[in-house]
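Note that one protein chain of the assembly has been removed; the remaining protein chains are unaltered in position.
Right after this comes chain A.
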Amino acid sequence: MSSPVKGGPEVVLRLAGISKRFGPLLANDGISLTLRAGEVLALLGENGAGKTTLMNILFGHYVADEGSIEAFGRPLPPGSPRAALKAGIGMVHQHFTLADNLSVLDNIAVGTESLWRLRSDRGATRRRLLDLSQRFGLEVRPDALVGDLSVGERQRVEILKALYRDARILILDEPTAVLTPQESAGLFETLRRLTADGLAVVFISHKMNEVFAASDTVAVLRAGKLVATHATASTDRAKLAELMVGRSVKPPAPTPLSPGEPVLELAGVTVASDHGRPLLDGVDLTVRRHQVVGIAGVSGNGQTALAELVSGLIRPDSGRLSLKGSVVEHGDPADMVRRGVARIPEDRHSAGLVGAMAVWENLIAERYHDATFSRFGVLRRGAARAYAREVIKEFDVRCPGPDTRTQLLSGGNMQKLILGRTLAHGPDLILASQPTRGLDIGAVSYVHSRLLDARAAGAGVLLISEDLDEILALADCVTVAYHGRLTPLLPHDRVSVSQLGLLMAGHWDILRDILPETVDAA
């Protein structure tokens, strides 16, 4: 463990030997950290490594079992967010804590004024807010309702709320999880302005590129322990990934395979939205066996409709969808499963799994009518549990057993559960929508290797992702979605990230340079 700069600016925060236990789980194990004025500290770790617990202790939501905290040289009384606020610590939670029905100004003023005063001095509040907003480039409209703001704007309001209360230490819990890349860049710019003013920032993340984009120092947590603290400039991705996961992580390396017969064909598929603008507009697409086709694009350009179409949730208004050469007339989810489509939904919590039900009940959700799992309408619970035990083992789902309630699993294990449910039956086509969103590095590489295994076994994979690195690492061919239309398939080795970026922004004229023959033919 190497400490970055000795001496240097004032130490504003010192955590010493923080430990916290939840039942049998040691969430934080003797963690010591220091933070200096003007420093951005990234707290990096996988899901469940203890990052959020540590910050909740710092902000007084939890009380540490052991250890002490010192802010600006004075000990911080434990278990009191009020004391933390008073000591100059502000926190921006992953899920915002704003009232949608109040204006920005009211949201910022709420809690800062005495309830016993009859008049509130809104003029002064407004002046102070505008001053802060100008100083740090955090543009907001004070009179807008928070409910009408975009996610990025709400985050600015949260930050302003902390600054309004004179925060000198700002904690951001996974601040970019909900932001577009442009909004993230804006956030990092804000952080630079804040630190230039002498504030100190801790931000929690499990994304590597953010750590390099925004932090001065990076502290890596693994299984509740602080495993390393480095100056960001003196380390690299591979090293940090290894520290986070505890072993070296290899990037996926698809072996070249020649594509087989088509498994999914879309011909001139159009899906109209409720408001008339088409969600999909004359889409042609072919996915073949032994092939991963990646769909890139800014979200909201038809990817959701495409996923719902292949999932069987919606039907084309015109055009044809064929699976393994036969046209699907009245597709519904159950029909798609019967035809050999493995569907990994975009939102595993709300669409993928029933959290209140047991693991085994979720594992049979797509095939409970099979004779293996039910007979004459009666569930064969023994057989279902035995099957669940097999899948849990095969797909390395970490849970106490088949009767565990699904909502107690981590995000990565939920995704493994969905993989187990869909991939265990040798599918012909895999629809993977955002299959690794919100997962940590270990789980991401597991999901990737499973998808590539299925590809090798003969499945075609339709990969919809907002992560261009993921698409370029896995896909044999890429197509870009823009305003409900898809570009022709582009071989992954003939297109660069910057070209994809241009296509995603709608500059389809560059297709001529990438694929002269196709465009001429069309």
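Just so it is clear, contacts are C-beta pairs under 8 Å (C-beta built on N, C-alpha and C of every residue); 3 or more make two chains touch, one makes a residue touch a chain; residues count from 1.
Criterion: contacts and distances are computed from a predicted model.
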{"item": "Complex member absent from the view - protein name from UniProt, among \"2-oxoacid:ferredoxin oxidoreductase subunit gamma\", \"ABC transporter permease\", \"Sulfite reductase (NADPH) hemoprotein beta-component\" or \"Transketolase\"", "value": "\"ABC transporter permease\""}
{"item": "Which residue of A:Val11, A:Ala351 or A:Ala424 touches the chain not shown here", "value": "A:Ala351"}
{"item": "Residue ranges of chain A at the interface with the undisplayed chain", "value": "22-23, 63, 79, 311-313, 332-337, 343, 345, 350-357, 361, 365-366, 368-369, 374, 377-379, 381, 405, 408"}
